[in-house]
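Below: one structure, written as structure tokens.
A single protein chain has been omitted; all remaining protein chains appear in their positions.
Right after this comes chain A.
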Amino acid sequence: MAKKLVFLLTLLVVAGGSLSGMAKAVDFSGETVTWIIPYRVGGGSDVWSRVYSPYLSKYLPGEPTVVVKNMPGAASITGVNYFHRKAKPDGLTAVGSSGSTILHYLLGKKEVAYEFKDYNIVFGSPVDGITYIDPKFGVKSVADVKGLTEELVYASQGATSDDLVALLAYEMLGMKVKAVFGYKGRGAGRVAYEQGEASIDLQSVPAYVKNVLPLVEQGKAVPLFSYGVFDEQGNIVRDPIAPELPSFPEAYEMVHGKKPSGPAWEAWKAFFTAAFGIQKCMWLPKGTPEDVVAAFRKAAQDTLADPEFEKSLQTTLGGARQMVGVSAEKAFNAVLNVPETDKQWLINWLKDRYEVVID
């Protein structure tokens, strides 16, 4: 903690003093920055990194080549473990994390060797999701789920995937949802919904806009809530892309008449952060000099200001507000600071509810 404080203070000094002056000392001319992506080519994280990498290359001091290196395996554990063991703190190796990277970290899987407390976050990208339901249950908005007695079916990838957040959300709203496991991704889940195999579903916002909005217009789906996005202060608020839908904390309040609290909520926040709130992050290894970290953060900041990038952000990454440096750090704290007892609560819940034993 003390280390963190010192770091934050230094960062403040840097920010208040001469950020550009500090960054000038860092020079990557003629170097190659390797960005390890622990997922396969063509996956969501791969696309994300490939949208960012040419701009990082352009705005990092000395315009180094930024190369994306895919290192998939064991639900991203292989690649991040490799980063943990091999990356030197010289700014030439970075890693990208995504939902499952952090989920396994939070659940304390024994294969996980990496430790996010040690790394330096450069920036993070949120991906929001929207839950919708079959209109045959007569539910018009999330407030109506209170009286819902029928059992719903959710086509899920697995209890320890990003779906964990959705399953816990349904439970917290008091909905009876039967999870059917084994579907290969949310796309398969959506087809299952359209086939009638599932009656409640979750899609990321870009996929929702393309594939589910037409269903909503045809009266074949009713949106319930979005999971939400972080504001500058680190609160979970409505998604500006879908402002008509309540965020999950609001939905909870609409159903229960009070703000969410307790271990389920604390655990939900941590896993929400991992799977949605700041789903994909870029990290530099432990002990990277502060000026190097600052240079990376500045490059990310400049990227966001680039009008060309803005276009790709809208078309490819769903247009959510990206978080750089301190604001990313703040958001990620929900993952790092989740109390051990609340984490344990969730692990027990998984065991009781889905017979999942974490080892």
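Just so it is clear, a contact is a pair of C-beta atoms (placed from the backbone, for glycine too) under 8 Å apart; a residue touches a chain by one contact, two chains touch by 3 or more; residues count from 1.
In the analysis below, contacts and distances are computed from a predicted model.
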| item | value |
| --- | --- |
| Omitted chain (choose from "Glycerol acyltransferase", "Ferredoxin", "TctA family transporter" or "Acyl carrier protein") - UniProt protein name | "TctA family transporter" |
| Selected from A:188, A:216 or A:237 as touching the chain missing from the view | A:188 |
| Interface with the undisplayed chain - residues on chain A | 40-44, 46-47, 50-51, 54, 68, 70-75, 77-78, 81, 111, 153, 155, 158-160, 178, 180-185, 187-188, 190-192, 194-197, 206-207, 209-211, 214, 311-312, 315-316, 354, 356 |
